[in-house]
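Every protein chain but one is kept in place in this view of the complex.
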Amino acid sequence: MLILECPCCGVKAEETELSPGHEAHLKRFGPGSSDEEFESYMFARKNPKGVHFERWRHSYGCGKWFLAARCTATLEVFGTYPAQTSEPPPDIVARIKARRPEWEGCK
Amino acid sequence: MSTRLARGGRLIDRNHPLDFTFNGKRMRGFAGDTLAAALLANDQMLVGRSFKYHRPRGIVAAGAEEPNALVQLGTGGRSEPNQRTTTTELFAGLSAASQNHWPSLEFDVGAVNAAASRFLPAGFYYKTFLQPRLAWKHLFEPVIRRSAGLGRPPEEPDADRYEQAYAFCDLLVVGGGIAGLQAALSASASGQMVMLLEQTPHWGGRAPVDDVLIEGRPAADWVAATVASLEAAPNVTLRTRCMAAGVHDHGYVLAEERVADHTPGDGRPKKRLWRIRAGKVVTATGAIERPLPFAGNDIPGVMLASAVRDYLVNWAVSPGDRVVIVTNNDDAYRTAIAVHRAGLTVPAVLDARAEADGALPEEVRSLGIPVLTNRAVAKIKGGKRVTGVAVCAQAGEGAVLDEFACDAVAMSGGWSPVVHLWSHCGGKLIWDEAQSAFRPDPARPPITHDGSAMVAAAGSANGELLSADVLADAIRAVGGEGPAPRAQSPEEAPTEPVWIMPQGATPALRSKMWLDYQNDVKVSDVQLAAREGYESVEHTKRYTTLGMATDQGKLSNINGLAVLAGSLNAPIPAVGTTTFRPPYTPVTFGALVGEARGEIFQPLRRTPMHDWHEAHGAYWEPVGLWRRPYCYSRPGESHGDAVAREVTNARTKLGLLDASTLGKILVKGPDAGRFLDMIYTNVMSSLPVGRCRYGLMCNENGFLMDDGVVVRLSEDSWLCHTTSGGADRIHAHMEDWLQCEWWDWQVYTANLTEQFAQVAIVGPNARKLLEKLGGMDVSKEALPFMHWADGTIAGVPARVFRISFSGELSYEVAVPAGQGLAFWQACLEAGTEFGVLPYGTEALHVMRAEKGFIMIGDETDGTVIPQDLNLGWAISKKKADFIGKRGMERTFLASPDRWKLVGLETLDGSVLPDGAIAPAPGSNANGQRNTQGRVTSTYWSPTLKKGIAMGLVHRGPERMGEVIEFPKIWGGVVQARIVDPVFYDKAGEKQDV
């Protein structure tokens, strides 16, 4: 059972205090978008074995959504950061690169 | 025979005799006994029957690894199956019964299975599953069900209570032997918060039994002193009777504490599940001795050598007067010494090795005990009890060279480190040639959140068997400082692997060599599996059931995979082990459930009027975690009759509904209107202050997810009503969009659902009631339909909404929850003269269906868009965007060729079956009958005196008047005409008066 530190309130919350939210950093496609764009937004989710960026909500705590970077294979956590972020912050990217030199980056 | 010795027994208190029963027979033991020790003291070696062949089974071990001695413990509300006698502490009045036999333990009919054992080979189940099919159903299964199986499930509710507790520490040490104690001691010196768990009631593990000296004194002295200093340390928590069951992600460890197992009925929780979060875990879980595979090794009286020693030293119990020792290592010689010291006879030590001249064998020889090297057991003589041993050469095929009469055999195949906890989260193992055992590979530990090692193994669990090495390893495992205490124990020569005894045993002998005692898996079964092509150890396990018994292969796994490796001509590490999964030993359901039973099984949500409903005949309907009255039945009245009465009363006089469960979310801020225009399909920003508007919410797919009345409270604030049970979900949905997508919008939400009790006052007399209660002008002019007002009614601060879900004149009144019951009672009291009656959710449903109003969850199922429900009018054409807009534009949703909402009226006036599906001509590509519609809501309408229904029908609105057929549950069809879904007051005049 994971522990993730909520960046909004600082609690090291265990998984039962959190709600999972799927992949982070999705771009919303609304009216006017192509079928392909809408499909990628709604359905095409990454499912990597390795480095992954996810949304979590501190639902039994401060109620805030936040983002987490972790390894889905080893459950190593590279960091958590606020949901109001469009891409992974540089310090977390640097930490991932140090721990996973073979990581190809976000795309 | 086995018996209690006159002297000794370091764990028993002879001043405290305890009476207990086994199979109804009265027996006596002492405080400090395990049930197994007490049974042996009463010469009860035979304790059960095996799973498949019903072979007699005796006590083999003295600890958690025991595969045989499982009993049904207790009776009635305290009956528990499959309890290990070796870990069950004796208490006064304990009652135990043996399992898996019929009609009696001594005489068992099922033992005929043993005679038929050639018909129950490896893979028996799989083979009979395959063919012939009917034979399994009518022949094999009934026979096996009657003759196999262990204990009986309890028939009464558990009389005991259970709980859970959370604990946090820097270091969790599992195992209270000398390794665990030393690890805890070293770690505590560095100031870490340390927790130390021991599964038995005693500290020290094997060392006090094995004559180990630490700092020149008996190990027990060092253990006592170490425990005392740990108890005095403020940063150390110690728990005995606490079994670490599993190591999980990020240092999460589950442990089961046996709080009152041995003191039943004293009011304490029987068991407690500890949910421990540890920075690091040290597994000082020791090692388990392996049996030796020789013919007849399952006959009662054949025991692990270490167990024989434990029973002698700890409980002063002699397993037999004459004990033959069989071994492939030096450690078992300690048992010979212990037997001799107890004044009993060791006819011989049979050592499979060519040489045995270490310190321990020499000491045994000096006691006058014959030590026979290069020798093996050809077979054990005896049936329900060992009577003798036939001896052969280990190198040969089993030709008998000699025989010894004896009543117990102590066997030792070497020691396997307990690597379960190390392995649970992915710790890898390496094969240790010298010990012939798998041990943790320190280079490949399980890792935790920061990528560092989560678990370290220490002592015997790490493959160290000599006490001095064990203590040094414990210090290393915690990164401790300083020299280890000086421990003295004799040097031991290497173990020689023996996987089959004798090495060239004939097939007849191999079919009597048990690997898994409980599941009756023999050397011959594993060899057969290998011949049949089962090369993977995981497949072999499932095919043969090796290691699948309640002991999870603690004794059998290594021997089994070694036999498999031998059959495959592969090295043991290449075959590998099966996966180690939690729990280490079984954890009772009670502990996993904890407090969540009975009244607090789950959080029941109660409205302020809940107790009133309960006291007035409410028949409850669960709605989410709420309970809402379905109807209020009078004595002798059916639920259907009650619903009809409630509907008619509300339509003709006055009804009251507890609507407190409706979600109420306050949305406020400069961007609140803009936000709600995104959340709802219709426009909410244009709603004038003081007005109410029905709104729809879709998800991004365009599917309808919730509905409710939105209220404009002020220039910058709205109150959004959601479905009952939908409030938390919708509030979370709003927060998700605000926090993660439109985080620069200035909007705050607050879920005020429980702040208010809400009462729907419904019917032609609704206004009269409010006027009588007094305090607000609720006239049509002052408060028109779809308006709201704040004020005071009957002295209670109230917000009144003119909204109607029934089609009648209706007010919904929200008051502070703390005054909800008082307000409800005031309405009932004042309403008597107007014919007031409360009504429940079913009457609500009937009335809304009569009016053709949809219900989320009935008319919607997550694949329905508002247009399907003729709610296109509530979808804004002007808005550039709202959640679900893009989704709805997909071709298959925009197509007119969909199932759409209609009313359904049976030709015979009957009620359509709920969920019925109307077939259509032809069949689809899968050969299934085509369909053209389904019933989504169906009721008896007391107003119209006939069955009414709503349904989704293919192009339904274009087919008004057409008759389609629905099948009935018990055969036949019912014909229904497609009609307008609004059955009652189509013009909507009644609600707007």
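Chains: A and B, in written order; residue numbering restarts at 1 for each.
Here, a contact is a pair of C-beta atoms (placed from the backbone, for glycine too) under 8 Å apart; a residue touches a chain by one contact, two chains touch by 3 or more.
FYI, contacts and distances are computed from a predicted model.
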{"item": "Chain not present in the shown complex, as UniProt names it (candidates \"NADH-quinone oxidoreductase\", \"NitT/TauT family transport system ATP-binding protein\", \"Acyl-CoA dehydrogenase\" or \"Heterotetrameric sarcosine oxidase gamma subunit\")", "value": "\"Heterotetrameric sarcosine oxidase gamma subunit\""}
{"item": "Selected from B:N329, B:Q394, B:S511 or B:Q819 as touching the chain missing from the view", "value": "B:Q819"}
{"item": "Touching residue (missing chain; options B:A228, B:L604, B:L907 or B:M960)", "value": "B:L604"}
{"item": "Omitted-chain contact residue, chosen from B:D13, B:E595, B:D777 or B:D881", "value": "B:E595"}
{"item": "Touching residues on subunit A - with respect to the absent chain", "value": "8-11, 13-14, 16-17, 59-64"}
{"item": "In subunit B, positions touching the absent partner", "value": "161, 163-168, 193, 259, 266-269, 272, 275, 277, 595-596, 599-600, 602-608, 626, 666, 668-670, 717, 746, 748-750, 752-756, 795-796, 816-819, 821-823, 826"}
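One rule holds for everything that comes next: only the chains that are shown with their structure count from here on.
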{"item": "Residue ranges of subunit B in contact with subunit A within the complex", "value": "248-252, 277, 447-451, 700-701, 732, 735-736, 739-741, 743, 880-881, 885-887, 889-890"}
{"item": "Contact set on subunit A toward subunit B in their complex", "value": "1-3, 14, 19, 21, 28-33, 35, 38, 41-42, 55, 57, 59, 63-65, 74-77, 83-84, 99"}
